[in-house]
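Below are the structure tokens for one structure; questions will follow.
One chain of protein is taken out of this complex; the other chains stay put.
Letters are used for the chains, namely A, B and C, taken in the order the chains are written, and counting of residues starts over at 1 for each.
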Amino acid sequence: MPTDAAIPVRTTSLLPNRRTWLAALGFAGFILAWYAAVHWSPFAAFNRLPDPFEVVVEWTSSDPYYGISIFTADYYTHIFYSTYRALAAFGLAVLLGVPLGIFMGWKPGVRAYAGSLLSLLRPVPPLAWVPIAILVFPGVEPAVIFVTFLVAFFATTMNTLVGVRAIPQDYYRAAACLGASNRDVLFDVVIPGAMPSIFTGLQIAMGAAWFSLVAGEMIAAQYGLGFLIWESYSLIQYPTIVIGMATLGLVGYLSSAAVRLVGRRLMAWHEQRLGMAG
Amino acid sequence: MTTTASHPPEDLGPRPQTGGLGIANVSKVYDPEGRAVVALDDFSLDVEAGDFVAIVGPSGCGKSTLLNILAGFDTPTSGEVLLDGVPLAGPDLAPRPGPDRVVVFQQGALFPWMTVLGNVTYGLLKQGGVSRREAEARAITLLAESGKLDRIADAYPAQLSSGMQRRVEIIRALINDPRVLLLDEPFRAMDTVNKSTMHRHLLELYSRNRKTIVFITHDLEEALFLADRVIVMTTRPGTLKMDIAVNLPRPRKREMMASDAYLALREKAVFAVSEEAKRAFERGEREMA
Amino acid sequence: MKDATVATTSPALPRPRRARRLDWRGTSSVVGFFLAWQLAVTFSLPGFTDIPTPWEVLVTFVRDFLFSANYWSSWLVSFQRVFLGFFLAQIIGIPLGLFFGTHATFRALVLPVFEMMRPIPPLAWVPLSILFWPTTEASIVFITFIGAFFIITINVFEGVRSIRPEHVWLARSLGAGTLRIFRRIMIPAVVPSIAVGMTLGIAVTWNVVIAAEMIASDSGLGRLTWEGYVSSTPTIVIVGMISIGLAGYLSTMIVDWIESRMMPWKQ
Partner (left out) sequence: MEAVAATVSETPGAISGHNLSKTYRQKGQEPQVALADLSFDFPAATLNVVMGTSGCGKSTLAKMLAGYAKPDEGNLTCDGKRITGPGPDRLMVFQETTLWPWMTVQENVVFGPLSRGGSRSEADAAAAELLRRFGLSDFRDHFPGQLSGGMMRRAEIAQALINSPSVMILDEPFRGLDVMTRELMQEYYVRLFEETRLSTVFITAELEEALFLADRIYIMSDAPGRIVKILDVDLPRPREISCLATRRYAELEQEALDALYAGREDLD
């Protein structure tokens, strides 16, 4: 039974439209503060930055000063490269990470062997692999994808493992009682039971993929949003830096949202549970 | 320890041919870090095919251990269990759960990712020999017979009340025509009204499709109201403390709980159970301090 | 709101129950890994032609690095950048998260902007940060700050929202004032979420500092690893990577120690 007594000391839930008003006010304030800092503040550091309107104009102009806007092909090439790399790495992470996570969770033997190896490699921050990846892999593309894959792989495997181990023992026993074979248990209990955790892992993996992709692109790539951001800095095309950053944030958010959507579609039963108790 | 053969009046369906359980001197000893803990100590019980037996006792009296052995999730350290004369569990027998003795679990184990129909037909499909259409038809009829549950055949368990989930889980077990139905405190977290509704449904299913039922519970009232025989267990090590024959007529009615016969049974059992409960509690507090 | 924070390291691996036997199988897979590395180099499989063997790495490490002041100073530089950025993120992020949790108007005003910025990967801030801050040192600390700031703020905000109402009601029934409730009930109730935010944050900060050093610095473990690559001496690259791994592990232990001090009741 929800109650109306104020819960933490001073939060009251505001009416929806008042909230949207305040959100709009918040954005306007942010834009204004940004503009003021760039133009009216005494600090040289701020004055060097591009102001919001400069960025928007460049971003939406059909003939952008620095050649990158929603109307130029290059803009979409960079987006394509980044998205392709992120999805390739994410796909690999799913193909390898989910099965490994499932078997590590389900079979103690697999966990014994793989567990220690993973905990040996995990503390090494994935981006430290960039130099080695460039050396080992032929060319830049596989190296960047490998590093991005690594980050997503650890997140996927770990969450899948946690998901499988969280399945209550009674489900396994119920299946056994009803005559399920070992193979049946895998497909009828282990995989569906771990799905919610798997999708949590996939969301984290997608976020992590974009996170490390940027570094790989900045350090070693010729195309991609990370490259675009770094190159615009070197060529002193400052508004394009902000365009690159905003696009990265947007595409990153959309891809995570896509993973959430697929999850919701695949797990209609889970949705009900949330709906009921939500 | 009084053992009187129980002969419930025959207004129930005819006794099934199968489902006779013979539990002979079963013991189970766990030794976590070398401290030998005797969960079950030389426990024997003979259950005639079609009898409804309730096993009552506080936590730590070995009733779950016994259920795990009967269900094939665990092996006894010594002693033997026979089902219709055939060895079912023994120290050297590999434990093998199967559809001839299905368990209804305490926390509930309907597969949340399958619809009600998916859950109920799961057993039939896994054992094979039945087409999907045939399995679904049987499931629908059985669901319809027990309180028109066919209306929710396509719902997911999360959408159902705990009472409905429980009833579907019992039907999921019964559709496989098991020789023994093992119920592990199925109505534990329910309030009085829902619990008595569940009792009515279980007894209806039992009278329509008579099976041997082993019903594990901590609630003496529930045991006396449902069962033909109530076995009171001692707390660790679990042994048989009292074997009470419940000769109340069937079908059981709420009003019977005020009858002299019922009060006499209650008188006998109440002390036995609460005595064990107090002993178990003191042991628990000692271990905690 | 409970979407995924950027967590490259997910929940700690569950410890195997029967430690003794599993360790044997676990160590065998680790030994297998080094063996495979050794074989790949000796048979110069594709890509491994100029990779050193584990033994070479060890020898080089002891000879050139173990006792070189320059090596340990890169440790110091990286640690300073990580922990300065990390603690700044906690000092600013925790109060902000608490404010989000307890002030609906402030939340409605500021949270949307905060949420707009959150998906931007921390390293995308590198160019702006270099442009903005006077020294590269400050710009790298700003990047590590960004790495941990969003995570701790969101976790504290979630922590406040999941405080059980009964904990606050009971305190009010017993006559506790708003300030006492804030100090004795709400802050401790949020501490576990702060701990989660710090654990995730420290892992991200190390990732960020390595990349930032590779891109824009002339010192630090990241730089050391990158210079190994530039000077095409892979041994240095591997020494750099292993050092970064150890540094990351050490910082996680430091954060775990801080958490155990913050939550005595959690043992």
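Things worth noting here:
Here is the rule we go by: contacts are C-beta pairs under 8 Å (C-beta built on N, C-alpha and C of every residue); 3 or more make two chains touch, one makes a residue touch a chain.
Just so it is clear, the model here is predicted, and its values are computed rather than measured.
Only one residue from B:25, B:44, B:141 or B:274 touches the chain missing from this view: B:274. The residue from C:77, C:171, C:221 or C:239 that touches the chain not shown here is C:171. In the full complex, the hidden chain is touched by chain C at residues 164-167, 169-177, 180, 184-185, 188-189, 191, 263-266.
Residues touching the missing chain, restricted to chain B, are 58-59, 147, 163-164, 188-189, 191-194, 196-197, 218-219, 221, 254-255, 257-258, 262-263, 266-267, 270-271, 274, 277-278, 280-281, 284-285, 288-289 (touch as defined at the top).
As a working rule, only the chains that are shown with their structure count from here on.
If touching chains are joined by edges, the resulting network of the protein chains shown is an open path. When chain centres are defined as mean Cα coordinates, B lies farthest from chain C.
A separation of 17 Å divides the Cα centre of chain A from that of chain C. Separating the centre of chain B from that of chain C, both taken as means of CA atoms, is a distance of 52 Å.
Multi-chain contact residues of chain B (touching two or more other chains) are absent.
Within the complex formed with chain B, the residues of chain A that make contact are 168, 170-171, 173-181, 184, 188-189, 192-193, 195, 267-270, 272-273, 276.
Chain B makes touch with chain A in their complex at residues 71-73, 97-99, 101-103, 105, 107-109, 111-114, 122-123, 126-127, 156-159, 172-173, 176. Listed in rising order, the residues of chain A touching chain C in the complex are 3, 5, 7-14, 18-19, 22-23, 25-27, 29-30, 45-46, 48-49, 108-109, 111-120, 122-132, 134-138, 151, 154-155, 158-159, 161-162, 165, 200-201, 203-204, 206-208, 210-215, 218-219, 225-226, 229-230, 232-233, 238, 241-242, 244-246, 248-250, 252-253, 256, 260.
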